[in-house]
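Taking it in order: structure first as structure tokens, then the write-up.
Here the complex is missing a single protein chain, while all its other protein chains stay put.
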Amino acid sequence: MELFAQQVLNGLVTGSVYSLVALGLTLIYGTMQVPNFAHGQLFMLGAYLAYAVTRAGLHYWIALVVAVVAVAIIGVALERLVFRPLRNAPHLNSMIAALGVMLFLEATAQNIWGEEFRHMDSPYRGVVSVLGLLVTSHRLILIGAAAALMTALLFFLTRTVAGSAIRATAQNPDGALLVGIDTNRMAMMTFAISAALAAFAGVLIAPISLVYPSMGVMITLKGFVIVVLGGMGSVPGALIGGYLLAIAESLGGTYVSATYQDLVAFVLLALIFTFKPTGLFREAV
Amino acid sequence: MTLLETRGLSKSFGGLRAVDGVDFAVTAGSITGIIGPNGAGKTTFFNLISRALPPTSGTIVFDGADVTPLPAHRVARRGMSRTFQATTLFADATAIENVLVGYRQRTRSGLFDAMVRSPRLAREERDADAAAREALATADLAAAADRPAKSLTQEQQKRLAMAVALVSRPKMLLLDEPFAGINANQTRGLMALIESISASGITILLIEHQMQVVMQLCRRIMVLDYGKRIAEGTPEEIRNDPAVLDAYLGGHA
Partner (left out) sequence: MRRALPSIALGVAALLPLALRNEYYLQILTQAYVLAISACGLNVILGLAGQLSLAHSAFFGIGAYAVALLATKAGVPFWGGLPAGVLLCGAVGFVIGSICLRSRGHYFAIFTLAVGIIIHLVIQKWESLTHGHIGVIGIPGPGPLGPIAFDSSVARSYLALFFLALTVAATARLVRSPVGRTLMAVRESEALAAAVGIDVMAAKRMAFTISAALAGLAGGLFAGFIGFLGPEAANVEMTFNTLLYVMVGGIGSLSGPVAGTFIVYGLSQVLAVLQQFQMVIFGLALVLLILFMPSGLAGAWKAFGRRPVRRSLGGGGGLGEGVVR
């Protein structure tokens, strides 16, 4: 029972990260109309930048802010320089561009920081007892911080005009355009938010999972699984899906096979697409 | 003889009933029109009978066979060709290449023939070329055969789309607003073309907004409004039908 509870807790930790990443991915899908293959690299960059800032002696939370802001700016730059010019080109072009950005960012990180796994310290190193389980404080902070950010984001998306516009654009870009929403501004804002979410997640998980160049690839793919599970453009779908996948992975890895734990996400994706070629929530025409 | 018949044909998109229980029959060899206010479901109806879209309910019987469960390409192979409201062509390919694609369903050669350059391939390519040139000539596009489709004028593209639809020698041709966006001269030319196609034995079903054209060309007309069939009959009958007048004049576009 304790093992089970432990795995569920692990699932919550990983799920927080997955959900943040998936949220960013799902919001951006509406703007870009194509899957952002480079999303995981923004996650990775967030982790690396925070790492660099803490190495320079600054506090973890300052590093977080710096990383998130910097990556948000990178996201906006990507939107303006790469994806906006391709908006009217066939979707294939945007997909290839995203792949190019992905390769570029990952390789750049590798050149700057090397291939080794880097260790980043969290100021919350203690161990706490929760319901009989031993948890490192950082994990609790992670769950809490992620939840706080998600709440703030949900508030922004549902209670503010800008947020509603973003949600509208994510769900139906043509419709949004028709009702007069400035899609250019929306695109930049969405990219900024999406990138920020990814970076935030990266900084949160960095002290636990270590920082390495290829940490982005897997997270993008798992992000896709979640978004397909929950529906492209669906915020609740991304939120719930993230936690669900993480718990499934955690339990699967413990009770089924540790070796093939990574496969859970992809097999899930393959299964979904096999039986529903348009994803779970897209309406078949 | 009835070439096409729909019974209770319906299509819903979520809560919206785009086509609602339409019963319709087309006599072989005729020119039949479908009219109705904007958003009446005319193009959706076309998409249903050509099976570009799956119906929510109802049946479609084409040339004596129930084609309701078939995919679009099978219906096309049974002799139903169509054009699209927004003229759809293979933009970068030349005019003749476009028509050759239209002819494809009349050929049998496959990958193996392609690899070994079989005699069947050579023969079919010759036949295809001849048929394509003939179709282009009928559409008065012989001179434009080797020009990319995207370089043609809009009106030429419309004629090309018709040539593509005709080269497969269909039994029935669906035309979706062929007269949109062309001038009076071109309209006369297109009317003559459609009449000559009909004279060659092909049944024509036509969606169109321009009333004069419809009244002149069509022997029978069906009127759709909000997805429902509200009238069906000769141009005379339709012209005087109160339901039709109401649909067009009473309240919506």
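For reference, chains read A and B in written order, and residue numbers begin at 1 within each chain.
One rule holds for everything that comes next: a contact is a pair of C-beta atoms (placed from the backbone, for glycine too) under 8 Å apart; a residue touches a chain by one contact, two chains touch by 3 or more.
Keep in mind the model is a prediction, meaning the values are calculated, not measured.
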| item | value |
| --- | --- |
| Contact with the hidden chain (one of A:Gly100, A:Gly126, A:Gly175 or A:Pro236) | A:Gly100 |
| Contacting the left-out chain in the complete assembly, out of A:Thr108, A:Asn172, A:Ser209 or A:Thr254 | A:Thr108 |
| Residue among B:Leu3, B:Val164 or B:Met222 that touches the chain left out of view | B:Val164 |
| Interface with the undisplayed chain - residues on subunit A | 34-35, 82, 85-86, 89-93, 95-97, 99-108, 110-111, 217, 221, 224-225, 228, 259-260, 262-263, 266-267, 269-270, 273-274, 277-279 |
| Interface with the undisplayed chain - residues on subunit B | 50, 52, 71-73, 76-77, 81-82, 84, 86-94, 97, 100-102, 104-105, 107, 109-111, 113-115, 117, 121, 124-125, 128, 146, 149-150, 157, 164-165, 168 |
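Everything that follows uses one rule, which is that only the chains that are shown with their structure count from here on.
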| item | value |
| --- | --- |
| Chain centre separation (subunit A, subunit B; CA means) in Å | 47 |
